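Note that this complex is displayed minus one protein chain, with the remaining chains in position.
Each chain gets a letter, A and B, in the order it is written, and its residues are counted from 1.
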Amino acid sequence: MTVDLASFTVKTPQREIFVDITSKVSNIVSRGSISEGVCRVFVPHTTAAVTINENADPDVRLDIINILREIAPQAGKVQLRHGEGNADAHLKSSIVGCCQEILIHEKSLLLGTWQGIYFCEFDGPRTRQVHVQLHGE
Amino acid sequence: MTVDLASFTVKTPQREIFVDITSKVSNIVSRGSISEGVCRVFVPHTTAAVTINENADPDVRLDIINILREIAPQAGKVQLRHGEGNADAHLKSSIVGCCQEILIHEKSLLLGTWQGIYFCEFDGPRTRQVHVQLHGE
Partner (left out) sequence: MTVDLASFTVKTPQREIFVDITSKVSNIVSRGSISEGVCRVFVPHTTAAVTINENADPDVRLDIINILREIAPQAGKVQLRHGEGNADAHLKSSIVGCCQEILIHEKSLLLGTWQGIYFCEFDGPRTRQVHVQLHGE
């Protein structure tokens, strides 16, 4: 049994964007020593998240960002108390989630055909960190 | 330490439905070799998800589907760009999530009394896959 940890940074150019990190994560798995187990992608931020979604049409990511903006507008009907004007980003972080687990099988990520891994920025532009932990045998 | 992988298919009869997969997952744990560890249920699709929720009153699942439909209508106020008319299903997949982890203790799923495991279809009817990975000792 082995546990390996790697980290990388993501620079986000605007307030809300989904950045494709599939190949970065996949390269860590290829260079690692785990054949069967799990790959955890953990975002140590509270106004960002990580998700798995469609890797083909980039419009899907834009639609998801727009629906989330409709669900939780930066300046919405709800009277917000937090002074930084980014309570919507904190909410999005909690409902999308800051950690994703992807199964590792035969030393590869067991993603579906249309699945990619996306770093979700909700309060950029910023420089962000991503931790990737491999756990298995 | 062992990692075991199994898969099964779920046929969904309509666009939006939660299918109870608790006994299928539980049987994989019973037949497996892990006494203490975790059971990962991973859905390799981008318009479906997996969740843990009430196993008693089936109306709870219908209410959750209906509230999600209110939150992200198939044809809503947001101008959608993705041409397939299922951007709402992609959003639901990202906020419910495509992976659930259930603790294994004494060779059983450590679920609460009222918890069941549900495959969440948001763009059916389709034939879907579910991966179940057991990881522990």
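Here is the rule we go by: contacts are C-beta pairs under 8 Å (C-beta built on N, C-alpha and C of every residue); 3 or more make two chains touch, one makes a residue touch a chain.
Quick caveat, the model's predicted, so the values are computed rather than measured.
Peer 1: For a quick check of understanding: of B:Leu5, B:Ile28, B:Ile64 or B:Leu80, which residue touches the chain that isn't displayed?
Peer 2: Touches the omitted chain: B:Ile64.
Peer 1: Mind pulling the subunit A residues that touch the left-out chain?
Peer 2: Against the missing chain, subunit A presents residues 1, 3, 5, 40, 42-46, 71-72, 76-84, 87-88, 90-91, 93-95, 97-99, 101, 129, 131, 133, 135.
Peer 1: Can you name the residues of subunit B that touch the chain not displayed here?
Peer 2: Considering the whole complex, subunit B reaches the absent chain at 1, 36-38, 51-54, 57, 59-60, 62-64, 66-71, 95-97, 100-103, 105, 110-115, 135-137.
Assume only the chains that are shown with their structure count from here on.
Peer 1: Measure off the straight-line distance from the CA centroid of subunit A to the CA centroid of subunit B, and report it in whole Å.
Peer 2: Spacing between the chain centres: roughly 19 Å.
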